[in-house]
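A protein chain is absent from this complex, but the other protein chains hold their places.
Chain IDs A, B, C, D, E, F and G follow the sequence of writing; residue 1 opens each chain.
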Amino acid sequence: MTSDSLLDLEREARIGLPEAILCAGKSADQLARILEQAPPRVLLTRLAPEQYQALPEVARLDYDALSRTAIRGGCPTPPAPARVAVVTAGTSDLPVAAEAERTLAFHGEACERLADLGVAGLWRLLAQRERLARFPVVIAVAGMEGALFSVLGGLVGGLVIAVPTGTGYGVAAGGRTALGAALASCAPGIVAVNVDNGYGAACAALRCLRA
Amino acid sequence: MTSDSLLDLEREARIGLPEAILCAGKSADQLARILEQAPPRVLLTRLAPEQYQALPEVARLDYDALSRTAIRGGCPTPPAPARVAVVTAGTSDLPVAAEAERTLAFHGEACERLADLGVAGLWRLLAQRERLARFPVVIAVAGMEGALFSVLGGLVGGLVIAVPTGTGYGVAAGGRTALGAALASCAPGIVAVNVDNGYGAACAALRCLRA
Amino acid sequence: MTSDSLLDLEREARIGLPEAILCAGKSADQLARILEQAPPRVLLTRLAPEQYQALPEVARLDYDALSRTAIRGGCPTPPAPARVAVVTAGTSDLPVAAEAERTLAFHGEACERLADLGVAGLWRLLAQRERLARFPVVIAVAGMEGALFSVLGGLVGGLVIAVPTGTGYGVAAGGRTALGAALASCAPGIVAVNVDNGYGAACAALRCLRA
Amino acid sequence: MTSDSLLDLEREARIGLPEAILCAGKSADQLARILEQAPPRVLLTRLAPEQYQALPEVARLDYDALSRTAIRGGCPTPPAPARVAVVTAGTSDLPVAAEAERTLAFHGEACERLADLGVAGLWRLLAQRERLARFPVVIAVAGMEGALFSVLGGLVGGLVIAVPTGTGYGVAAGGRTALGAALASCAPGIVAVNVDNGYGAACAALRCLRA
Amino acid sequence: MTSDSLLDLEREARIGLPEAILCAGKSADQLARILEQAPPRVLLTRLAPEQYQALPEVARLDYDALSRTAIRGGCPTPPAPARVAVVTAGTSDLPVAAEAERTLAFHGEACERLADLGVAGLWRLLAQRERLARFPVVIAVAGMEGALFSVLGGLVGGLVIAVPTGTGYGVAAGGRTALGAALASCAPGIVAVNVDNGYGAACAALRCLRA
Amino acid sequence: MTSDSLLDLEREARIGLPEAILCAGKSADQLARILEQAPPRVLLTRLAPEQYQALPEVARLDYDALSRTAIRGGCPTPPAPARVAVVTAGTSDLPVAAEAERTLAFHGEACERLADLGVAGLWRLLAQRERLARFPVVIAVAGMEGALFSVLGGLVGGLVIAVPTGTGYGVAAGGRTALGAALASCAPGIVAVNVDNGYGAACAALRCLRA
Amino acid sequence: MTSDSLLDLEREARIGLPEAILCAGKSADQLARILEQAPPRVLLTRLAPEQYQALPEVARLDYDALSRTAIRGGCPTPPAPARVAVVTAGTSDLPVAAEAERTLAFHGEACERLADLGVAGLWRLLAQRERLARFPVVIAVAGMEGALFSVLGGLVGGLVIAVPTGTGYGVAAGGRTALGAALASCAPGIVAVNVDNGYGAACAALRCLRA
Partner (left out) sequence: MTSDSLLDLEREARIGLPEAILCAGKSADQLARILEQAPPRVLLTRLAPEQYQALPEVARLDYDALSRTAIRGGCPTPPAPARVAVVTAGTSDLPVAAEAERTLAFHGEACERLADLGVAGLWRLLAQRERLARFPVVIAVAGMEGALFSVLGGLVGGLVIAVPTGTGYGVAAGGRTALGAALASCAPGIVAVNVDNGYGAACAALRCLRA
C-alpha cells in the first residue's frame, strides 16, 4: 500500500460520475502512471499544453487547448435537444465555459453556448430570454462583478449554476467579487461552484438532470 | 412612483418562485405595508419573534420560531414520497435546516430530515447511506469545517446543495471556512449557497426538481 | 489652542460644500459644543434618536429618523425639475437613500426616488428606463450582490454613483460584496462611495452638477 | 448564436460611450476576430506590446506603450480649454494616468496632466491650487496610502475621481490601501473607481461633463 | 507558582517603563488582586466606568472617563516646555489621544494637544506648522483614511508616531484603512502602533525622548 | 430517524475520547434533551451561566464559571506527577486555560498551571525553564502577538500545543495574529488549535500522552 | 559579532531537534557559508534543484527532488515497526508528505505512507482504518477542503497532525481553506501546522513520540 496513486474506480457506480484526473500540479511521470491505472474512458482537466505534449499517449487523447481538457476513449452521443445552456459574460470567460462543455460531452450530455451576454449590454441577454427559459439547467460563467448571475436568476426558472471567473483586475482579480455576487444574489435559488470550476458546474448539471 | 415598496408580483409566473419577504432590517411599519401589497399566500423569512409580535396580522400567520419563518395562506399538500433530504451536522445547524424545510413546505414539496450526521462520528452517516442515495436532492447544512459536504458528495448521486452555517468559533465564526469547504470540495458537482441561506437552498432544490 | 473642536468654517467658500457634523461616536456634550460653534444652517448625519433627544436644541432641529439626519436652519427651494434620481434595490436600502436625499435637500437640490428596482424583477427597472435616462446624475443604493449598479450603468448615460449597503447576510454582510460589484462593474464609468455613505454620494452629485 | 463574441454596438447610442475592447486575457485570434466585428473607430485597453505586435492590423493602430492603449480611427478635436485635470502622486502612477488621458482623447475630451503632486511635498500641490480649482473634474491617480485624494477633495470643488494604483509594497501592494483611503476619505464627495482603472475614471468624467 | 497573576515588577529597571494594567477583559476580582500586588504608583488602561466603580479602592484612583485610564499614586511634575505634540484629526479621536496624554503624564512628560486638524480643512494644519515643527515627537491620532499621517510626515522633522483609530464606517471600520495609510505612507520615517493604542504611542514617545 | 440529536456514543471506544457537548448556540430545551441521551459521565463546554441556570439538572452538575464548563459524574483520580503544563501569557487567557484544565481533569489527567509568563517580562519564563522541560506536553495559551509560543518552542522538547486567544484589540482582536504566530513560528514542531479552543488542546494532549 | 549567520548549535541539546537549514530565499553564497558552520549531519529543506546544483558540496549531499530536501551525513536506522503514518489526500500532496518523511528519516524515525485517501472515495480510507488505528501519530496531508482531517480524527485515537497544502484553485489556492478546516474540525484534538509545513509536522511527531 505504498503506491502514490489510488484511483477511486468505483466512483461511477456510487455517484454516477467517474473520477476525472485533475492534472494541475502533477508531473509528467505522475500523470503517465495515473493514466495506466485509469479506465479506458477518462477525462483529464487543467492539462497544460506542455503537460499534454509530454504524455506518452498523446496520440490517443482528444485534446482541447481552450479548455485545457483531454478525453480518452471518445464521447457518447448525447440526447437531443440540449438540456443545458452555457452562458458567458465575455470572451475571457470562454476557457471556463469550454471546460464545462467538454465535461458535459464526456458524460453524454449536450449543451448550447450563448456567449457575450454581459449585462452592460442588457439587450443581448433579453433577446435570448425565451430561448434560455427552455433549459432545465443554465450554467452561467462570469467574472468582474458577476451581475449576470442575478439577472439570469430573475429571468429563468431552471437551475442556475454560477461559475465565477477571475476575469478582471483590482478588486475583481481572483474571482472573489464574482463569487460573492453569486452567493449574495437577490434572485432566489442560485447556486455557485468554485472560481473557474467549469468541471464542477457540469457535474452539478449532470446530478440535477438525473434527479 | 414614490412608493417605498414594489413587490415583484410576476416573479412566480416568470421563474416559478413567488417573491418571499426577507424581514431582517425592516421596521414593523415597513413589514405591515409590504404585507398589504403581498398576495394572500406569502412566505416571510428572517422574521424575529419581536418583529412577528408587532405585526397587525399575527393571528393570520403560521409562525415557526426555530426557523424564524411565517407562512400566510397555508401550504399545498406535497407529493409523496419526499424528494429532498435535509441533512445536518449538529444541533446548531437546525434553524437553517428548518428554514429550508419551511420553504419547501410553502412550495408544496416534502422533505425528510436526517439530523446530527457530522463526520466526527462517521458511522451515523454511513448508516444512512442507502436511504440518502434515494433522494434526487440532498440539502446539507453544516458549519465548522464543513467536511460533511465532501463526504456526502462522494456517497450520493443526487444534487448536493451545501448550506454553510456560522456554527463554531475562531476561524469557523461567520461560516467562511465551511463555505470554502463546500466550494473547494474534492467531491465533484457540489454546489453552495450563501452562509445560513436555508431559503436559497430550498429554492435551488425546487428549480432542480422542476428540471 | 486646546479646544477639542475646530470646525472648518471656510469649507463652503473653498469647495462649495459646508462642513457637516458626523455624529456617530460623539457624546451629547461634544455635539452640544460643536453646535454652538457651527453656523446657523448646518446638517447633522448619523444622529441616533437617543443622541438627538439629548441635544439642548431639540426644538430647533428638523430631525428625520429614517435617515438619522437633522437640519438646522431650513433648506433652500430647489430648482425644478429634479436633476438627481435616487434608486434603491430594496426596502432595507431606504435609510441610506434617505441620507442622500436629505443631504441634497439641505444643499438646495431636488431628487426623485425610484424604490425597489432590484434586478431579480428586472421589469421594474426596465419600466423606468426612459425616465431614468433623463437624469444627469443617478445615485444607486443597493446591498447584497449589487447587480443593480451594472445594469443601471449599461442603461443610462448620466453619472451613476453607487452606494453599496450592508443589506444581506453571510458574504453580503458589511457591504463588501456590493462595493466590489460597483468597482468591478462591466459597465463603463460607474463610481463608488463608501458602504452606506448616502451623504458622500449626495456631495458627489452636487460636485458633478456644478461641473 | 454560437459566436464567441457579440459586441454591444448600440452602447454609444444608449449611454454615450461606445464599447471599448479590454484586451487582457484575450488571445491574438480572439482580438483579431473582435476587431473585425468592431466599428471603424475603436479603443483598445490593456493591450500588452506582445499582443499588439501579433495583431494583423498593427499598421492601422495608434499604439501607446505607456498606457497600453491603441486607437483605431483617430480622435476628434477636443474643445478648449481642457475641462479635466489628471493629477498623479508619483512617477509609477503615470501608466494609469495615461490610460485615462488616452480614453478622454478618444472621446474628444482634452485634459491637462499635473504630475508628481504627492502630499509628502505638499507645496507642489498647494502651488497648483488655483489652477486645479478651475477644472470641473479632477482625476486623481495615486497608490501607496492615497492621501492625495483627501487633500485634493478639501481644496477643490470639482468632481474628484480617485483612481487608486498598486504602487508600493507590503500593505500598499495591490492598491487596497489606496482604494480604502479614497472610500474612507474625510473630504466630502470623493468617488472611486477600481484599482488601476484609468479607463473607468475617464468614462466617469465624460458622464459628468455631459451632465 | 499557581498564582493567576505575576506582575513584571522589574520592568521599569529593565526598560524604563513600569508595567501598566490593561483592564479590558479582566473581572473585578482579578483587577482587585492585581492592584494588591502592584506598586503604589500604577497606571490602569482600558478601564470601563463599570469596572472602575466595582474596584475596592475607587477613592484612591484618579479616573478619567474619556481616556478610560486611572492613575494611582499621582504624577511627577513634567519638565517644561512640552516635548510631545498630540494631534487629532477629529472629535472621535479624542479618547485615544487622551489615553496617550494620560500615559505621558503618568511618566512625567508633558504634551500639548492640537485638535481637529483633519486634512479636509488643510489650513488648520498649515496654521500650526511652525508650532508643530518645534516638537521632537508628534503623536498623530486619526481614523477614516488617515491622510493626516502623511501630510504631517512631510511637514515636520520630529518622530511622527501614527495611532490609527476605528473612526468611520464601511471600509474605515476597525481602523485597518487608517493603519494601512500610516504604514504605506509616502512620507519617510513615519511609524505606527496598533489601532487605538494611545498607550503604546506614548511609550514609544518616552523611549524616543530618552534616546 | 427524525430526532434532532444523535450523540456519537461509540466515540470513546473508537478514539478514546467521549463526545463532549458544545453548548454555545443551543437552547435550554435542546441541552436538556441532549443531557437525557448522554451517558452518566459527560463534559459540557461553552456553557454560559444563563444556560447553566436554565438546565433541569443544575444540582447534578459541577459548574465552573471561569472556564464555562460543567462536569456530570465526577472525574477520575489522575496519575501523579502531572504530565501536562498549562502556560498562560496573561490574566485574560485564564478562561481558555481553565477550559483545557477542566477537560484534562474530566479525562483523568492532571496538569500544572504556570500563569503570566508573557515574554515582555522574559525572566518569568526563564525562571521556569527547567520545570517546563520536564513536561512531555505543554499547552501554551496566549493572545496579542503570541510570541510566547516560539520562545517556549525553543526552550522545551515536549510537544507544544499553542492555543491562540482573542486577547487584545485592533490587529490582535479575534486571535488571528496569535494564530498566525503559532503557525509561522521559527521554532520547530509547534502545533496549533483553533482560537480559544482550550478543549481541543486538552484532547490533543490526551492523544499525545496515549501515543 | 558581525557575522551574517549564527547557527543555533545547542538546539539539539535543548529540545532534541538540531537546527535545520531552510534554504528558500538564500543565495548560493549564503548557503555555502552556512554549510561550513553547520555540524557534519544536517538537514536542508526547501532546497530548489538550482540551489542544490550550485552548492560546492553537491557530491556529499543526499538530495531528493520531490521533497526538495538534502541530507548530509546519513540517517540513523529507525526502530521498527514504524510509529508514524503519513496519509495524503491526493497526488499533489506528495511533495509535502515527502518532506515530512525525509525529516523523520533524518531523525531516525520510520513512517509508512498511505496515499490517495481523499474522502471523495471514502472506501479507500475505511479500508485502512484498522491499520491506521495502530499508529500513535498520524500526519495527514491534504489541500482543497481538507475534509480528510476531520474524518481521520473521528476514526483514530492517535495524535492527528494536519498539514494543509495549497492544492486546488479559487478559494482553495494558498491552503487557507484546508488550514481553516483543520482548525475548525468537529473531531476533537486535531492539531495543525502551517500550510505545506511537512518539516514542522515531522518535528511535532518527534516531540510527541518522545513524550
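Please note the rule applied: contacts are C-beta pairs under 8 Å (C-beta built on N, C-alpha and C of every residue); 3 or more make two chains touch, one makes a residue touch a chain.
Keep in mind that what you see is a predicted model, and the values were worked out from it rather than measured.
Peer 1: Need the list of shown chains touched by the one chain that isn't shown.
Peer 2: D, E, F, G
Peer 1: From the list F:6, F:89, F:115 or F:159, which touches the chain that is not on show?
Peer 2: F:89
Peer 1: If the hidden chain were put back, which of F:104, F:183 or F:204 would touch it?
Peer 2: Of the listed residues, the one touching the omitted chain is F:183.
Peer 1: Check the options D:31, D:44, D:104 or D:120 and report the residue that touches the missing chain.
Peer 2: That would be D:120, which touches the missing chain.
Peer 1: Just to verify: which one of G:64, G:145 or G:196 makes contact with the chain not shown?
Peer 2: The missing chain is touched by G:196.
Peer 1: In the full complex, which residues of subunit G touch the absent chain?
Peer 2: With respect to the unshown chain, the touching residues of subunit G are 1-8, 10-11, 19, 22, 24-26, 30, 34, 46, 164, 175, 179, 194-197.
Peer 1: Determine and list the subunit E residues touching the chain excluded from the picture.
Peer 2: Counting only subunit E, the missing chain is touched by 8, 11, 14-17, 20, 83, 136-137, 153-161, 179, 183-184, 188-195, 197, 199-200, 202-211.
Peer 1: List every residue of subunit F that touches the chain not included in the displayed model.
Peer 2: Answer for subunit F: residues 89-90, 118-122, 144-147, 149-151, 153-155, 168, 170-172, 176-188 touch the chain left out.
Everything that follows uses one rule, which is that only the chains that are shown with their structure count from here on.
Peer 1: Just to be sure I understand: going only through chains that touch, what's the smallest number of steps from subunit B to subunit D?
Peer 2: 2
Peer 1: Roughly how far is subunit F from subunit G, centre to centre by C-alpha average, rounded to an integer in Å?
Peer 2: 26
Peer 1: Which whole number of Å gives the spacing of the CA centres of subunit E and subunit G?
Peer 2: That pair's centroid distance is 44 Å.
Peer 1: Counting only residues that touch at least 2 other chains, which ones in subunit E make the list?
Peer 2: Only 90, 118, 120-121, 168, 170-172, 179 qualify.
Peer 1: Pairwise, which chains touch?
Peer 2: A-B, A-C, A-D, A-G, B-C, B-F, B-G, C-D, C-E, D-E, E-F, F-G
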